[in-house]
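Only one protein chain is missing from this complex, and each of the others stays in its spot.
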Amino acid sequence: MSALEIKNLHKNFGGVRAVDGLSFVLTPGKITGIIGPNGSGKSTLTNVLSGMAAIDSGVLIIGGEQITGLKSYEAIEFGITRTFQEVRLFEQITVLDNILVVLTERGVFKSLRSARGKMHEVRAQEILERIGLWDKRHQLARQLSYGQRKLLEIGRTLAIEADIYLFDEPFAGLAASMVKMLSEILIDLRAKGKVVVLIEHNMELIRSLADHIVVMDNGQLLAEGAPASVLSQHNVIQAYLGK
Amino acid sequence: MSYLINLASIFAIYAILAISMNSITGYTGLVTLAHAAFYGIGAYTTALLLIHGGVNFFVAMLAGIFLAGVVALLIGSVMSKFRGDYYILGSIGFLYIINSIMKNWDSVTGGPLGVAGITRPALFGVSFAENLPFLLLCLTLLILVYWLAKWIVSTPFGRVLKAIREDEEAIAVFGYRTKHFKLLIFMIGCGMAALAGGLFAGYIRYIDPSTFTIVDSVFMLACIIVGGLANVRGAILGTAILVMIIEFSRLIGLPADVAAQLREVIYGVLLIVMMFWRPQGLIGEYKL
Partner (left out) sequence: MALVLQLVVAALITGAQYSFLAMAFSLQYSVLKFFNLSLAPVFMSGAYIFIAVTRFLKMPALIGFCAGIIGAALLGWLLHICIYEPLRKRGSSNMTLLVGAIGAMTALQAFTIIGFGSEYQSLQPATSQWHVFEFGSITITSVQIVTIAVSILIFLSLMLISRKTLFGKATRAIADDEEVAKIMGLNTNKHLNKVVLLSSALAGLGGILVGLDLGMSPGYGLTSIILAITAALIGGMGITSGAFLGAFFLSFAETAGVGFLGGEWKAIIGFSMLILFLIFKPQGILKQ
């Protein structure tokens, strides 16, 4: 298990500095909340960390290794996995397939003659039962309710053993029972010593779940520290009110 | 009776084409109009090796499949960088280039006059010169291709393809080099089309570039869109329907060339109607 360090990260989009000289460390066994007003660069950061957006300059240090360029299919090799804010499921295939598909062999030829099918099915069942979607496994993903879709997306992220989990606004639109379920999942991951990143707008949840908070504004680090102190900081409140 | 045998043989060849195009389009969501080019590569390779190389029909056909695979590897690598609508454009471009080569490389392909005098296959002393044995050959190969397609789809590989079709970026984040997956299925699909091409060459015994144009790719597309994308049986169903349309247009007594154009009108209208009424096709599992 390793820490993830972000050093002087820059990412531009057509003249806009989405991430502007960001530096901080993510430690294992902690839930780190990332908050900030809309447009502060949180989603861009997540995209960069998962290899979906290229690093313009700066470096990521994962497990001691310096990374200046990350392709999306390499993210998992560094132990990084994520959810998407705008739920991105594989709509026209079944719930079960949505989980199985991330458990498949990565190699093109290996996946044709997969030898570990049984093992994957057991794991998929485990995950689906945990998020309460096992009895819906043969339904198409697009037939699920909004809350169920969010849970499926989270289940997909949990299916593979990773080290660093990036959750991008996972609680939005969830019913109370699902909120409880998801909170338990996050706490569980923390107990296992994983790096858990939680991007959220809901301050209640941040207060209750996060051990450490990073506040972003305009692509830069505005404040960092324990929830209680950071959330009462003047400049943090200003940033939110000002938007 | 011999009319039915002929109809069934052509149906089998077209069905193989439909299944092969569906393997690509239904599972990656990429519409490739270059398919007629690979149909043609199979036909020409088989024909030329048979006539000029004196090679056994089946060996020639395998050579055609192999060549199609190599060309598919080259073209597919280039095209896998293109997204959706640009992909179709690129495929039209490659189809045109390959068709031009068929028309202009006179010394090898015979130019616009094509290749004539192709003989029916023979294997281990069994001759397929008669129409009935040839039909059985076609049906056997159709069943083979059908099982191959069904198998591929049922594997984890097939599952990854479907995920690529749904959201390529999202599945890539989970560690899949989507370009490789798309490329492999493209090669397999094009190889199958070449198989159909070889059969066609052996069946009609004369081929020329006019059989391998965009009109033919659109026919294949119509088959799978009507029958249903991402369903191997759908490809066969769609082919059956379109072949029936062909026969119907022959039976109503119009002059042959008008009938041919009328069929094109019908295929075009079918595509439009399906987009409105049932984009996933009759028994398909995926809509564009």
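In order of appearance the chains are A and B, and numbering begins at 1 in each one.
Keep this in mind: a residue touches a chain if its C-beta (ideal position, glycine included) is under 8 Å from a C-beta of that chain, and two chains touch if they have at least 3 such contacts.
Computed from a predicted model, the values in this text were never measured in an experiment.
Put simply, the missing chain touches B once the whole complex is considered. From the options B:Ala122, B:Leu262 or B:Leu282, the residue with contact to the unseen chain in the full assembly is B:Leu262.
Across B:Ala116, B:Met244 or B:Leu288, the residue that sits in touch with the chain not pictured is B:Leu288.
Chain B meets the missing chain through residues 29, 31, 33, 78, 81-82, 84-86, 88-90, 92-94, 96-97, 100-101, 104, 214-215, 218, 221, 225, 257-258, 261-272, 275-276, 279, 287-288.
Operating definition for what follows: only the chains that are shown with their structure count from here on.
Contacts from chain A toward chain B in the complex involve residues 50-52, 72-77, 81-82, 84, 88-93, 97-98, 100-102, 104-106, 108-109, 111-114, 117, 120, 156, 160. Those residues of chain B lying in contact with chain A across their complex are 152, 155-157, 159-160, 162-163, 165-167, 169-178, 180-181, 184, 285-287.
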